[in-house]
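All protein chains but one are shown in place.
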């Protein structure tokens, strides 16, 4: 088994620079807050939208085992070429952990093949209560987690969430305002694994929550590549006499 | 229940006009051969690549319950705008039956989110034997079908087939040359349903086979839209007091 | 297609005879209340625990297309022989719609292979509010249903619900007390289809609700048998030369 996992944390990193309220919560950016919660055996790289190639050069991606993605207000600014590059890496086995508003990112929509829209609400400066119930005990992503995670202040995301039925549904959220949401979802695409995890509105300190951090770390471990043979496709000679 | 199902059969319709061997097998085009095998309660419309808007105007699609798709050599000529239009209709509930080499069409790849590549071989003018085994008895798509369908002459498609795991796997094929293939696959995307059915190389008379026609007709019935409420998404007021 | 569906509604029918509160709500029994809400093209048969063979003779089951099951306080009194008989019929294609406390019936547990336990609460004589969100628009079981069904008074069922991941998850419930529940679940077992639908505590008039009745009727249609070949198993001669 590999000694460590190479994790690249990608963040749009705009709200934190433009909005004082967000800056107070995440002074070093959401990516740094997430990174601060990752375990020691992860080798971390940070990448943001406004870097060259959004910080996702061929070199960076080639050595990335799992990519974490947070974006919101500038999905449209992510270059199609980089989206294709990330997609190709997922097909080849790179894991992808998509957080919160990343549901509307180009890469997530491309991988899902659906609209990925949902219902949402920020109920004032305090948001509302979310309770993420574990619906799949025994799944590696809930290692160390109790029967639910409670977040006092969050944005609401509600059904219908326009995604393919998850291969594995791990969390389902209850919201104070009356909605539910499939909030921890796993898919396999190509040789890669994708984990979508709902919480993390930019005005709330969700990425400092110990359980949220643990779930993200577990998601990274679950999504890490497996050393399996590259699939063979294309024109093929028969293996038996015809 | 609706008295009839509006089915649009889309065919690239190039091989039949360019290649004498194909013309002999499908003198009226693959679309007409498929249509000739559909039951009386289907209202059929035909559409082909070289028509204006590929025969898939907003009007045609709006009244289509299920779209059948056959394409191969000219996937790249299908306009992106029409692909988006078909995708939007699937999200809104239109069924889609993708046949054979349609696995590499723009619309199928967009809906799957994966590469959709596979292994293939045409083993001389007689092809090779394929046996499509029913792995899901009791599924509506195998109504009236025995334990397998045997096709004496077909192109081979082999694993690995780069698709998301089907929501429902209905057929798995055995090939004479030593390969297997997931040859009848169902997915739900948005409000729509997608059925991929493997057989149908242009040089073999597969679409005159009674079982193949029956499976396509069953696939159409399975994929036909359900009169359910359009999903509600976007900004939402709370249903409970927060 | 068949002109009608033969539906047998099985009810334990004990609460209604022992408990005045229940009697007031369901004076003719839960089975009759459900039956009164079924469409005209269903041929209804009623069966209850205290009849000979629980009303589920070989003859009755042989002509049943879909069996609806409501039980609660007397699961243990259902004879194992009858459970085996129902199981064999599901394997052969009979549909099964399991309601509410039927989650703990012998037949449901046998079909699931898991414990089928859950969390529950009756919050006083008025119960609490349940909102069943549609998480699979376009599914036949939600035909004619809006984005959710709201029930003002119900028993709470909460996660973790100890079931295999549903093949198709159709509803997820929000409860006033803070829980969620996978409340509309589909599975395929053998040639049969199983639909579990959560609502229906005996002290609340849930089975008079138009949406609940519609979902049950839709579930019956979805679970109705398909005329597919009986699977072939056992010792087999090769189809190809070895």
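We just call them A, B and C in the order they show up, numbering each chain from 1.
Everything that follows uses one rule, which is that contacts are C-beta pairs under 8 Å (C-beta built on N, C-alpha and C of every residue); 3 or more make two chains touch, one makes a residue touch a chain.
Treat the numbers as computed from the prediction; the structure is a model and nothing was measured.
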Touching the absent chain when the full complex is considered, from C:35, C:158 or C:200: C:158
Name every residue on subunit B in touch with the hidden partner chain. 131, 133-137, 147, 158-161, 165, 168-169, 172-175, 178-180, 182
By the contact definition given up top, give the residues of subunit C that touch the hidden chain. 91, 110-115, 117-121, 123-124, 128, 156, 158, 160, 162, 164-165, 167, 176-179, 187-190, 231-240, 242
When the complex is taken as a whole, what residues of subunit A touch the one chain not shown? 93, 131, 134, 136-140, 142-147, 167-168, 176, 188, 190-193, 225-232, 239-240
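Following the convention adopted for this analysis, only the chains that are shown with their structure count from here on.
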Taking each chain's mean CA coordinate, subunit B and subunit C are separated, in whole Å, by 33
State, to the nearest whole Å, the distance from the C-alpha centre of subunit A to the C-alpha centre of subunit C. 36
Overlap residues in subunit A, where contacts from two or more other chains coincide: 158, 160, 165, 178-179
